[in-house]
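Shown here: the complex without one of its protein chains, the others still in place.
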Amino acid sequence: MPLDQSSSRRRFLGILGLAGLVTAWRTPRARLAAQAPAAAPTPTAQWWPSRWGAGDQAGASNWITPEKVLDSAKLIRDGKVYRLGRVYEAGMPLFGTRSFSLTIPGGPTGGPFGANKLVYHDEFVVSEIGQIGTQFDGLGHIGCVVGKDGDKTEMRYYNGFTEAEIGDANGLVKLGVEKIKPIFTRGILVDVAGVKGRMMNMGEEISVADVQAALQRQGIAESSIQPGDGVFFNTGWGSLWMKDNAKFNEGAPGVGLAVARWCVAKQLALIGTDHWATDVVPNPDPDLAFIAHHELITKNGILNHENLDFTALINDRVSEFVYVFAPLRFKGATGSPGRPIAIV
Amino acid sequence: MPLDQSSSRRRFLGILGLAGLVTAWRTPRARLAAQAPAAAPTPTAQWWPSRWGAGDQAGASNWITPEKVLDSAKLIRDGKVYRLGRVYEAGMPLFGTRSFSLTIPGGPTGGPFGANKLVYHDEFVVSEIGQIGTQFDGLGHIGCVVGKDGDKTEMRYYNGFTEAEIGDANGLVKLGVEKIKPIFTRGILVDVAGVKGRMMNMGEEISVADVQAALQRQGIAESSIQPGDGVFFNTGWGSLWMKDNAKFNEGAPGVGLAVARWCVAKQLALIGTDHWATDVVPNPDPDLAFIAHHELITKNGILNHENLDFTALINDRVSEFVYVFAPLRFKGATGSPGRPIAIV
Amino acid sequence: MPLDQSSSRRRFLGILGLAGLVTAWRTPRARLAAQAPAAAPTPTAQWWPSRWGAGDQAGASNWITPEKVLDSAKLIRDGKVYRLGRVYEAGMPLFGTRSFSLTIPGGPTGGPFGANKLVYHDEFVVSEIGQIGTQFDGLGHIGCVVGKDGDKTEMRYYNGFTEAEIGDANGLVKLGVEKIKPIFTRGILVDVAGVKGRMMNMGEEISVADVQAALQRQGIAESSIQPGDGVFFNTGWGSLWMKDNAKFNEGAPGVGLAVARWCVAKQLALIGTDHWATDVVPNPDPDLAFIAHHELITKNGILNHENLDFTALINDRVSEFVYVFAPLRFKGATGSPGRPIAIV
Partner (left out) sequence: MPLDQSSSRRRFLGILGLAGLVTAWRTPRARLAAQAPAAAPTPTAQWWPSRWGAGDQAGASNWITPEKVLDSAKLIRDGKVYRLGRVYEAGMPLFGTRSFSLTIPGGPTGGPFGANKLVYHDEFVVSEIGQIGTQFDGLGHIGCVVGKDGDKTEMRYYNGFTEAEIGDANGLVKLGVEKIKPIFTRGILVDVAGVKGRMMNMGEEISVADVQAALQRQGIAESSIQPGDGVFFNTGWGSLWMKDNAKFNEGAPGVGLAVARWCVAKQLALIGTDHWATDVVPNPDPDLAFIAHHELITKNGILNHENLDFTALINDRVSEFVYVFAPLRFKGATGSPGRPIAIV
């Protein structure tokens, strides 16, 4: 097939694919059969065993050694703590069919007990707990099909684990988020919206040059980035949070394959962004679906924190900090909610 | 009424009350009407406004100032991180009718998407999320009836807020755990089981002398305890976790009124224990139900972290550390799950 | 205070009240304190004990005696079964903060087992199960405050039960829907939209004359209505279901105090409508909130089935049928989902 035909066909399929992608995540959960485009999968070298050995389930959180913690702690000079996470609440933007419900059983839940007449409240939460709001992606969240569609022995995850090995109705058997080590590391904010002077647009991919320009503007030497650091990209898209949820969910500016590979080359522990996708959605290359997730999580075990809020850091012109986040150890979960903080 | 009669009646009622208490928490959620003992409530002085002013909702997390953070950070000398929390999993001990369910919708949940054939998993969690496993009590968790039973305007919480003011089917309107500041403070382990050379018994109350003996054995001067510190009591009861859940849930050794008042006098930010109750259950004084919760949370806004695991700290003879915990900001929640860490 | 002033003030408050009402049901669950208008409660005579005796919890389902069943069964002449209920599905209109989630854990959920390699699916449902979609109101669903706001001993339900007596975090202790008897009775459709030749409007109240005109048009003698019958009102509003959910939820035409009293006088077992409210919303009298619910359920124990679909009955010009519905016996539930049928 001549290249142009192939390219045109791939573009056509890609557009369909991306349209289907956003639709699928927003309405009923995506089904196996229908969404797969006919195009052959991007040829990829086998990505396992991982840098940390066959069987490793902690991925890039392995970078967080005592030396790294000690080194990072030196960044605490003011004692000021910044909240990087959003409040989890009814009405926050949720993707696809994900839901969030918090109720208080009873009013109060129980009591009075004792002569002191104690009463108490519980809360009851129902949600895709690791994949809502400020969400931290574990290593079992993202994989890809490397062979026949529908065959669980040919769906692969980080370190080569297959769906047949990790999947279970009651929680992932391998690669659960409880395997991730607590993260206390140097964080670097890359304010791409700042260097551009505007909120980035839906579908606008951050380039490596953008990253470098932002670092330069903020006075951070690219060469100072060390293995195990966390890099956080501000696109401005997060300003839509609870302001225009429909637009917020429709797509996003973000990381594509080039910046993902830059992150891999830097040997980061994790990255983060100010929106739900981290990836640019839709990707300018219509064949690619959430390719940054794919490159970072599946192939390299690099973690990903979404829906962060960098406003206070930016207001205080803070570009370097200790990032602290210890993912909840929900056994077999794909991700974690939580309240990441930055300390300077 | 002669004192002895009154005392005997109170004791009798108290025993009933406590039996009812444990039963109530283990079977259907406690109802308002039935469990209230006939005894008058312990007379208590009005405890509001709080030390941090009328309307304050952050309680003792207000101690965590930049100065406190800076001071605590000096304890980071080795870069070693200890996990103080339990894994959240099916089969863990749960109190009363609380439940925990984690499922993975689909297998995988969605995909494949794109030519890269990305697939993904979500998890779906249903639980009294802030009151299961390693659980951090927020300020809306515990209150008491100060007037007529059943009247929401006479149930009072921290800083004097009433049930009528804070209660709501969709999350507490005031005193939600999202109001608590991230905690990064000096932590001190008080290994009561260590000084006694044994696991404490159900219903055995920690005395102030026990605390002092443990501190002395561990080489910590009581006078070194500062406002805003966290003190963590090891009773040994946590060794029953996932080993003998039935016994674990039946009661606990723990903190009573005397040690609670000692904590208040020390102006702590929080306390923690190795089991579900923090309080001694049943309290040796049968009139008192969860009186440490009452004294610490309701009256003084001091926070409480339950089901911690101090094993690694004890093995390494670590008694002083930075305790790091940023409660999840679930709007209107009564508590928070999470993964507290200790750093030295 | 002169009458006109009072009236004007009441009207003003009522409008606020109704605006607040719809808002409250659509956003966070309504709180106790804020929504109560300042107006005094409508004076009402004590409505208990009920016709069926003090302590009765079955209400008007008591009309369904063997004689009533035998008599109704005579209406089965063709063996044709009509489905009166809606499909429960993602995307259906839900009121207020109510939610509906159905997931399939795993894919499949379990197996293979045995040499026959059996596999299986479960579904996992999370919802206000008795108050979504085609919903049948039990007797614990609706009550009213008869004294001081916030006092559970002064909130009254069917047969005079108080909130203090029936409320519990784990299900109603009294008046749970499991107490309702299976219903197999004569059903009569009153096609108000049919007689008007149009869908009724939001806030348009069905008058007794409307009911009589519809009955006459359909050839049903009003005098033929017997105690224990069910009467079902078609307003046309149900045609918006899954077509225009926003409009559907915004309000409804429906039953007000006059038709509710007509139903009481007829000693019906239940009524039903083609939308979520049964009541006219907003009520033309701005002081009245869900007054048909109040009159029928709370005061008279008459049951209420919402979100029914009469299309097939109307297409076949069926006005009289056996209505069959056996509410699920979820202990302590306020209502029931289900699949009511009509048989002719």
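Each chain carries a letter (A, B and C) given by its place in the written order, and its residues are counted from 1.
Criterion: a residue touches a chain if its C-beta (ideal position, glycine included) is under 8 Å from a C-beta of that chain, and two chains touch if they have at least 3 such contacts.
Computed from a predicted structure; not experimentally measured.
Engineer: Of the residues C:Pro105, C:Gly187, C:Gly272 or C:Gly301, which one touches the chain left out of the display?
Structural biologist: Candidates C:Pro105, C:Gly187, C:Gly272 or C:Gly301; residue touching the omitted chain: C:Pro105.
Engineer: Of the residues C:Leu172, C:Val195, C:Leu240 or C:Leu296, which one touches the chain left out of the display?
Structural biologist: Going through C:Leu172, C:Val195, C:Leu240 or C:Leu296 one by one, C:Leu172 is the residue touching the chain not shown.
Engineer: So which bits of subunit A touch the chain we can't see?
Structural biologist: Considering the whole complex, subunit A reaches the absent chain at 28-33, 97, 101, 103-108, 124, 126, 148-153, 163-165, 167-171, 173.
Engineer: Give me the subunit B residues in contact with the hidden chain, please.
Structural biologist: So the residues of subunit B touching the unseen chain are 27-29, 32, 90-91, 97, 99, 101, 103, 105-107, 109-110, 122, 126, 167-170.
Engineer: For subunit C, which residues lie in contact with the unshown chain of the complex?
Structural biologist: Residues 10, 13-14, 17-18, 20-21, 24-25, 29-32, 35-37, 39-42, 64-71, 73, 76-81, 83, 85-90, 96, 98, 102-131, 140-146, 149, 152, 155, 163, 167-172, 178, 181-182, 184, 283, 287-291, 293-294, 324, 326-335, 337-341, 343 of subunit C touch the chain absent from view.
Note that only the chains that are shown with their structure count from here on.
Engineer: With a Cα-based fit, what is the angle in degrees between subunit A and its identical partner subunit C, given to the nearest 5?
Structural biologist: 180
Engineer: Which whole number of Å gives the spacing of the CA centres of subunit B and subunit C?
Structural biologist: Going by mean C-alpha positions, subunit B sits 42 Å from subunit C.
Engineer: On subunit C, where are the residues touching two or more other chains?
Structural biologist: 28-29, 32, 97, 101, 103, 105-107, 126, 167-170
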